[in-house]
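With one protein chain removed, the remaining protein chains of the complex are shown where they sit.
All chains are identified by letter, namely A and B, in their written order; residue positions are counted from 1 within each chain.
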Amino acid sequence: MKLKNKIKRLKEIKSKLYKKDFLLTWEKSHEDLEMILEVADILKELRDKNISPKVFQSGLAVSIFRDNSTRTRFSYASAANLLGLEVQDMDEEKSQIAHGETVRETANMISFLTDVIGIRDDMYLGEGNKYMREVAAALDEGYKDKVLPNRPGIVNLQCDMDHPTQSMADLLHLKKEFGSLENLKGKKLVMSWAYSPSYGKPMSVPQGIIALLTRYGMDVELAYPKGYELIPEIVEIAKNNAKESGGSFKISHSMKEAVKDADIVYPKSWAPFHIMQERTELLQKGDKAGLGKLEQRCLAENAKFKDWEYNDEKMKLTKDGKALYMHCLPADITDVSCTAGEVSAETFEKYRLKTYHEAGFKPYIIAAMLFTNKFKNPAKTLNKILKRGLKRKGI
Amino acid sequence: MKLKNKIKRLKEIKSKLYKKDFLLTWEKSHEDLEMILEVADILKELRDKNISPKVFQSGLAVSIFRDNSTRTRFSYASAANLLGLEVQDMDEEKSQIAHGETVRETANMISFLTDVIGIRDDMYLGEGNKYMREVAAALDEGYKDKVLPNRPGIVNLQCDMDHPTQSMADLLHLKKEFGSLENLKGKKLVMSWAYSPSYGKPMSVPQGIIALLTRYGMDVELAYPKGYELIPEIVEIAKNNAKESGGSFKISHSMKEAVKDADIVYPKSWAPFHIMQERTELLQKGDKAGLGKLEQRCLAENAKFKDWEYNDEKMKLTKDGKALYMHCLPADITDVSCTAGEVSAETFEKYRLKTYHEAGFKPYIIAAMLFTNKFKNPAKTLNKILKRGLKRKGI
Partner (left out) sequence: MKLKNKIKRLKEIKSKLYKKDFLLTWEKSHEDLEMILEVADILKELRDKNISPKVFQSGLAVSIFRDNSTRTRFSYASAANLLGLEVQDMDEEKSQIAHGETVRETANMISFLTDVIGIRDDMYLGEGNKYMREVAAALDEGYKDKVLPNRPGIVNLQCDMDHPTQSMADLLHLKKEFGSLENLKGKKLVMSWAYSPSYGKPMSVPQGIIALLTRYGMDVELAYPKGYELIPEIVEIAKNNAKESGGSFKISHSMKEAVKDADIVYPKSWAPFHIMQERTELLQKGDKAGLGKLEQRCLAENAKFKDWEYNDEKMKLTKDGKALYMHCLPADITDVSCTAGEVSAETFEKYRLKTYHEAGFKPYIIAAMLFTNKFKNPAKTLNKILKRGLKRKGI
């Protein structure tokens, strides 16, 4: 379809993203999500055609990362830069930001000339998303009192509950792979736990995936060894979504069984909910000895499930032996990054470039989240961008 | 007043800011300071009206921070970004910068395509401001010898003597609160020491405040427990300023007495001059044991003055019981950030948002300092900006 027509079609999507933070996909309507996907797609096409969608002459895009990150950091920086905003890191190394009373002060202090804030906070259960809402409330207050000329929009770059920029990039990838959202109906997707030699990986990716993809009529199967439960409330959301969308949602306990006839597999390690709870309590107490013991216990527990590796043997069981393999990267690859991991080297290699494509949608998903937060009528603004025809590169 | 007229009025202000570093307010004329206030105000209005004052297509704004900072860092970044400059941090973690012979080399090495340099160096008495002048001299030499195509302007983002971006933001806040600089005449401002559980807070804020606000005909009272003296030369400046401006300057030793009938109170902790001298000597010797002992001695001394907390009881004594409370933030708030601090929680809460507004002027004060350093005729350039009418956000 022509770019002009793609933009025109946006007018029919009744989304309510303007001035709304993007914190959890399940707080967003179908039309909100559709709008994000479409705008991301259009922004990508504009960039690919060397048309600059720069819509800011100045403005900061603050990033708050509470742990290291390469791909999300670069995705966010790329998205902000594409629209004309300058990233300013609020690293904890550089300056302290804390929970509690000082959040509302700091949130305002960094926002006087800020348009958007991206936050990644996935370390403690019950904390990350809560923290984002604290920042949001502080910004609301500052904006209401005219401390801030604009209300900076917040984008969740991963929290304890959801990883919406990842799951939405995954969804756009699926849309491209299968031709349309419509085509996802009836497709079987297996979100499976997988073995990893590390401990304590966040639950936000599997939670984000089951909560989002159940909305598109897919048959979503969540597979994990007994004991590796996710946050129950989010599993409930997935169940309800599946009902509403005409798909299905199922929990099972064998990777090998689960992947049978799957169209899509997403094998990925995580630490279970109850362990995360225990870990969060120990962290809050500062109990290092306890944390050490917990890690040992968990690694021993994990080691019982080394056969939860996705490999050619399991791949053969999938639909036509060629289910689409997905991963948020980096994967723990057996004999590459570790001696036993989430996926075998040969299987990963078959889909390696596909996972790069999958990741490549993230900057545009983020850009679309920023864009729809800041512009009331995306179609109108995108049309102006198209008409202006400013070259991104060259004169 | 209309923006157009505000800009027109600038023509009458005979300031000499062009190509001059901004290191200490007391080196600047009344008209210099007026120009900064007016340009800051105009830049803020332009931004609020979505008109971009971008005047650079490229150029670096180097920041040299010798200690952590959130609000000044973001203020500087916002100011530079607003005008079209890109912040490049010169962190000591990233690259060494030292006093002495290498300063002049490094100053040139980071300045080939640099327009402005913001420096924060408030750790050692007698060092911070001196360091800025070393950098300035090195840039003068490099510019004279055509090593540098432009002479980058230097802005003092806090030193051992002054904190001009803070005091000027405070002045603009007062101007807005009281309607005009003229209205500040005869108003009583109390710059008071306050108790804090920490030790070694810089003197630059109280020094900056007394040296600047005595120029506006105010009755400035500096209150502190005996022994908590500021740098004597700067106190002298404040005295002389008060004489010249028709205001008054007084030193007293009871917060409770001082705040009586005050229009404005600024309760803030600092470490006294003689302690800073002692500390600087110990730091230069690398005497850690000595520093530890000094800290213990000072904390014990501070603890005698826990009643130097600003609270509702004291607030009642001020003019109509509602003096404007000011603080450079973050404040040590009793029962919030500490068990006993500079201000009670309930009193702080009454003025919390006011302190955010106060801080909100800082990015524009910095932007005005950069702007007036780089443009000879601010009125002319601002007029062009107004006529151009480039949208900051949107097309």
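Here is the rule we use: a contact is a pair of C-beta atoms (placed from the backbone, for glycine too) under 8 Å apart; a residue touches a chain by one contact, two chains touch by 3 or more.
A quick note: this is a predicted structure, and the numbers were derived from the prediction, not measured.
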Inset, instruction - Kindly state which of the options A:His30, A:Lys54, A:Lys306 or A:Lys319 is in contact with the chain not pictured. - result: A:Lys54
Legend entry - Residue of A:Ile36, A:Leu174 or A:Ala359 in touch with the missing chain, whole complex considered: A:Ala359
Inset, instruction - Could you please point out the subunit A residues that touch the chain left off the display? - result: 47-48, 52, 54, 68-71, 73-75, 77-78, 81-84, 86-87, 329-330, 333, 336-337, 352-353, 356-357, 359-360, 362-363, 390-395
Legend entry - For subunit B, residues in touch with the removed chain: 55-60, 62, 86, 88, 90, 94-97, 101-102, 105-106, 108-110, 112-115, 141-142, 145-149, 374-375, 381, 384-385, 388
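Quick note on the criterion: only the chains that are shown with their structure count from here on.
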Inset, instruction - Averaged over CA atoms, how far is the centre of subunit A from the centre of subunit B? Could you give it in whole Å? - result: 41
